[in-house]
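Of the protein chains in this complex, all but one are displayed in their positions.
Labels for the chains are A and B, by order of writing; each one numbers its residues from 1.
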Amino acid sequence: MKDRRGIVIGLVAVIAAAGVAPLLSAYPLTLLTQAAIVAVLAMSLDVLLGYTGLPSLGHAAYFGVAAYAVGILATDYQRGFLVCLVAGLVLATLTAAVFGLLAIRATGTYFLMITLALGMVVWGLAFRWVSMTKGDNGIAGVPRPELGLPWSMGAPLPFFYVVLVAALVAWALLGLLVRSPFGLTLQGIRESDSRMRALGYNVWLHKYLAFVLSGAFAGFAGVFWAYYNGFVSPVDVQLVTSVETLLMVALGGPGTLAGPALGAALIVFLKNFVSVYTKRWLLILGAVYIGVILFAPRGVPGAFRRNR
Amino acid sequence: MRTRAFTVLLLATFVAPLLAPPAPAAQGAPIKIGFLAPLTGPFAQIGKDMVNGTELFLDEIKREVAGRKVELIVEDTEGQPSTALNKSRKLVEQDKVHLLTGGLLANVGYALQPFIDGAQIPATYPVIAADDITQRKPAKWIVRTGWTTSQPMHPFADWVLKNTKYKKITTIGMDYAFGYETVGGFQRVFEEGGGQIVQKIWTPLNTNDFAPFLSQIKRDSDAVLALFVGRLALQFMKQYEEAGLHGKLPLLGGGTTTDESVLPQMGDEALGTLTALHYSQAIDSPANQKFARAFEARAGKIASYYSEATYTNMRWITEAIKAVGGKAEDRAALLAALRKVDIKDTARGPLSVDAHGNPVQTIYIRKVERVGGKLQNTVITSYPAVSQFWKYKAEDYLKQPLYAREYPPCKACQ
Partner (left out) sequence: MGAPTWPPSPQRSGRPGEPGAPLELALRLEKVSKWFGGLRAVDDVELTVRPGERRALIGPNGAGKTTLFNLIAGALPVSAGRITLFGDDVTRLAQHRRAALGLTRTFQITNLFPSLSVLENALLAAQALTPAKFSMLRPRGGFGELDTRAREALRAVGLEDRAQSAVRHLSHGEQRQLEIALALAGRPRVLLLDEPAAGLSSAEAHLMTSLLRGLDPAITLLIIEHDMDIALEVAQHVTVLHYGKVIADGPREAVKADPTVREIYLGA
């Protein structure tokens, strides 16, 4: 039942966004675009945090690796959308596959710390591998992709619709995933991995698969992020991005997909609008987070408790 | 309950932008200037200085230029490129500003460049110093009113060669582009003039303890060139003295190592440090004295190059607006005027622009001294009309790679 409510609220949000988009001026439209991309990132993390009970603090890594792949291929090598998309997805997936090998054995706080450390490794690479990433300066001038559609992606409206469709595809796939037997397995692991082992599940393997899939979807978001900003920098892979994503999931309610997606949109808009009206916007955002942690029945503390 | 509160919050944030009134763009309406600065996060203090410098100048001209009101819209970048991009979009697309200015960090500068050129909005960078923005990757719509990182280091190396006996220098600096360009600029001129960089040490941006790096410094160097910013500058100075190096190995530095945003918090350990920058709060000119006093009265702290940069930047912008007769809507004309500004009496001295959009200005060689109980960057000498290309031809200069961690290569290092 709760599932269905999430789908309904999510669909209403998507339809409303698609409907008002043509009426909006460029700036709110770019924010909607950003919200849709970040929503995919939040949903990808939700698979880990909300469904599998693994609180990752390194999710910006896969997001960022894909964004860098697009940034480098689209500028230095002038590759088209398809090459960039595939390269971004493959690299993000491979990164998650390697990091998963190192992280999955750990649980709870240790898992948090290891993913944090691995995320820092990617950040360090982005920062120090200057010949590839341009270091701190970042990769600027990533052109919007040509998709063979009659509309130029340089204009905010067509690009928004493309991103919205991509986000819907991601939502649908993730929705199927969590409703499949595999998705049930992940929830079982979240609830009790000792019982899962007794029943005959290779818990490590399922966690690992969830970790890699989650990374792949984070990469999917990262691909569009690079095109959206036209710019990729170490900021995209830094800890703050990972933490913010974690908070988006916590805000929207882990284990619901639509919730974290809306949480992501909410934070994007809060950040950009509250800050216009008051310098104390960080305080307000902080208060929102604390409120969620204290009052949300299935917020961050819940996820940690389950994992102990 | 929670769901309802969530829905209300959701509606509020999504609907709010729709209710914002569209900006009228008629003549006679105020000229809008969008200003970006980090107002939260680790660079908030500097961001505040930048806003104060800007506001100070606007107050002096009563917020009016060429018969039109000037409206300043300040946005917080959090020191992050993606936030800066969002805020720039908001300023240009929603607030319809006539000009975009501000920014502190190099990565913000690079991130905004394609957007600014794409939106064809006149823009100025008062503080962002990354060399390539006016060199190998010039932006059509951006005029720099500040400086390039390596600009003061070329004359500084020249001065060190001619006025000291230092021939072998060890450099130690922060491990990122700003550090590379500072050290690189110095190294090139210094080595072409017969000096040697014998060791280059790079310290991570999150260094908490400099002792391991300080112990590496070759004790037979003639001097040490240090490049640090903010908290790291304070800590480096302290540890340099604690390691017994103060007074033994003379200390040279990039301008930020002793700039006035950190200098008041330093002690005797900073005395004698030689640096170069396009500004010093101690410049003894009427224009600077007036600015420095007014700023101190307003902000309750002494002026730094950040506040001077934005103060003079705003003056630069108003000169350009005057030149187009207040028609800030004519973007191409405004840009052209920004690129033609020539002011003789700014706080930092005479200013003009080169063909690449970077100021040609005086570079000050400075020494930390205690005057009237307070530390200051006393001006020892100055190099007038220094271009970002120093004495090289622009075309030749631009054929060289950008200064980087490994460029120029350290030939005398073992």
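Just so we're on the same page, contacts are C-beta pairs under 8 Å (C-beta built on N, C-alpha and C of every residue); 3 or more make two chains touch, one makes a residue touch a chain.
Owing to the predicted nature of the structure, the values given are computational and were not obtained by experimental measurement.
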* Looking at the whole complex, which visible chains does the left-out chain touch? -> A
* Touching the left-out chain: which of A:L199, A:V240 or A:L283? -> A:L199
* Asked: Of the listed residues A:L176, A:V240 or A:I290, which contacts the missing chain in the full complex?
  -> A:L176
* Using the touch rule from the top, list residues of chain A that touch the missing partner. => 173, 176-177, 179-185, 187-188, 191-192, 194-203, 206, 213
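As a convention for this text, only the chains that are shown with their structure count from here on.
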* Which integer distance in Å separates the CA centroid of chain A from that of chain B? -> 34
* To do: Within their complex, state which residues of chain B touch chain A.
  => 2, 6, 9-10, 13-14, 16-18, 22, 39-40, 75-76, 80-83, 85-87, 89-90, 93-94, 106-107, 110-111, 113-115, 118, 130, 132, 137, 175-178, 404-405
* To do: Sort out for me which residues of chain A touch chain B in the complex.
  => 13, 16, 20, 23-28, 30-31, 34, 127-128, 130, 134-138, 140-141, 154, 229-231, 233-236, 262, 265-266, 269-273, 275-276, 279, 281-282, 295-297
